[in-house]
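Every protein chain but one is kept in place in this view of the complex.
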Amino acid sequence: MQEFLQQLVGGLAIGGIFASLALALVLIYNAMGLVNFAQGEMAMLATFVAYALINRGMSYWIALPVTLVLAFGGGIVIQRVVIRPVEKAPILTLVIITLGLATLLNGLAGFIFGYVPRSFPSAFSAQTIDLLGVFISYRDLGVIGVSGLVLLAVYLLLQHTTVGLTLRAAAHHPEASRLLGVQVSWMLALGWGLAAAVGAVSGIMVAPILLLEPNMMQSIIIYAFAAAVLGGIESPIGAVVGGLIVGVTVNLAGAYLPFVGGDLQLAVGLAIIIVVLIIRPNGLFGRAAARRV
Amino acid sequence: MLQRIRRAPPRYWLVGVVVLFFIGFPTVISSFLASEWAQALILAIAIMGLNILVGYSGQLSLGHGAFMALGAYTSAILAHRFKMDLVATIPIAGLLTGMVGFVFGIPALRLSALYLALATFALAVVTPSLIKRPAELTGGVQGIILTQPDPPAFAQSAYGFLTGTAMTSDQWIYYICLFCALILLWFAWNLVRHRPGRAMRAIRDGEVAAAASGVNIAGYKTLAFGISAFYAGIAGALFALAAGFVSPDTFPVSLSIQLLVGAVVGGLASIPGPLLGAVFAYFLPIESSQWVPNQSWIPDQIASTVKNAGPAVTYGAILILIMIFAPNGIVGLLHRGYVALNRRLRGAADRETGQMPPNPQTV
Partner (left out) sequence: MALLELEEVRAGYGPTSVLHGISLEVPDGGVVSLLGANGAGKTTTLRAITGGVRWTGDIRFRGRSLRRMATEEIVRRGIAHVPEGRGICTELTVDENLRLGSHLRRDAPEVKKDYDRVFEYFPVLKQRRRLSASTLSGGEQQMLALARAFLMRPTLMLLDEPSLGLAPIIVRSIFEIIRSINETSQVAVLLVEQNARIALDLSMTAYVLEVGRVAVHGAAAELRSDDSVRRSYLGY
């Protein structure tokens, strides 16, 4: 029982990381009906930026916000340079472009930082505390706390600020929003910037666990896909719940299902994607939207 | 007969010249280069299959590397565990993969284009770890090492008669790949010119309209998946043959990306496109990784990172640039150039006869 609870908390921590990346995917999906295949690589590159900053002697708690701001700017630049020229292109074109972007960013990271895995500092110690007989590491608690904070910040921004309101309006009703003076194209760029920053948090949280290298996010993005699909790809709350469920499921499956073990955890992610898409394509929180033809 | 050949349109002449070129090619290049071109042909087969799925039926698969892996392992397991002749396993691998693809196409029907891309991408990422698991069957991380076949006597003597040198195993494998590529090319060409091709394009351009004109949407979409997977399966089996081994890491997600690059660069929904795209996608990383380390003025450290990261950077940049500036790929560019040139030439001729060139907007 005690071990089970420890696995559960570990799952929630890793699930919080998935949730951040899934939330980034949902933000871009809502802005333009697109799954951003480059989201993981964008987060990876941002993590490298944080690494470089910390390596140059910047303190962790300053490097973190600086990185988020840089990621935000980077997301905007990417939208302006790469996505905007094809804004009205068919969805297949856009998907292929984000894939190209993923490949490009992966190569760039390898080009600049090399492929040797590096250890990334964590702000929280790996020591454990005893909570009612369950040993939980500060690191897990910290990751849960930071993820929770990010998700709360995004929620407040979207639901309780004017910028968030115009962002949502531009995403769902571009034509009507334009007639209300909303600068829709910039709102899309803002959405990309926001997604990049939120995704960056997941990269920075996962790097101490996985070691930092250009392919670090390749498995995390699959879990994030699973989380987003499970939650309903247009629902921010769904992304969070989906992320936590996927994290716990993967952790428990790895610990208790002998045939899964460590090496088939990723296959659990794939299985979640496929099962959800076949049984309930709208996910847990998605509305049964009319199928687009 | 002679009359027919003489009257054949220039397009057929071009096809003839290209085929002759590929047949004669190994006699003038080294055995090693022949094996590289065999790899490019294999890639071309897989890309042809992907092109039928993406270009003609409009379903985006980012997981075609997984189908190649299935074909390769089917062939390798049959040859290694069941002692079958490696060449004879190729059609079996193709058919099995095709069937799996067909079955895969049924749930894919329910998915939107985006979800399909997402699911197939996840499949491509997970494939290597799925292969490793049944280690008794697949050889686990080590994979399976295969013995490559020697050229049979008839090929030996024909080759010796023509060139006066002995045929190597690599050259024989090249011809097997060429043979498969030509047959599959011919098949694809017939497919898209006839009813199934028209139906698939109609579906791609609008399912509602296609259904209204009586096209069996579910049937053709799953058919496209099946055929496409069949091509990938053949390509995978040939890959096992040409490489002489299979292992989980020969089928990383970047293979699926490479296939997509080839399809997009060559030109989606075109028949010659995959050939051009394959040559490009296969030789670009090889050439760039050979060229850079050979330049003495580039420091070693930079050279080695370029060697590692170069292909990804160029692939990524090229995917983006092509999609933005030339969504129809090389074939689209060539076609545009040809039309422009033709108009130029005709325009010049028309000036002499005093006729107006055709209105550019109606061409």
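Going by the order they are written in, the chains are A and B; count residues from 1 in each one.
What we mean here is this: contacts are C-beta pairs under 8 Å (C-beta built on N, C-alpha and C of every residue); 3 or more make two chains touch, one makes a residue touch a chain.
None of the values given here were measured: they were computed from a predicted structure.
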item: In the full complex, displayed partners of the excluded chain; value: A
item: From A:Gly57, A:Gly133 or A:Gly181, residue that would touch the chain that is not displayed; value: A:Gly181
item: Of A:Ile129, A:Leu165, A:Leu211 or A:Leu257, the one touching the omitted chain in the full complex; value: A:Leu165
item: Residues in chain A touching the chain absent from view; value: 162, 165-166, 168-169, 172-173, 175-184
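Please note the rule applied: only the chains that are shown with their structure count from here on.
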item: Centre-of-Cα separation between chain B and chain A, whole angstrom; value: 33
item: Complex interface listing, chain A residues touching chain B; value: 33-35, 37, 82, 85-86, 89, 91-93, 95-97, 99-111, 114-115, 218-219, 222, 225-226, 229, 263-264, 266-267, 269-270, 273-274, 277-278, 281, 291-293
item: Touching residues (chain side chain B, partner chain A) in the complex; value: 54, 58, 60, 62, 107, 110-115, 117-119, 121-123, 125-126, 129-130, 132-133, 206-208, 253-254, 257, 260, 264, 305-306, 308-320, 323-324, 327
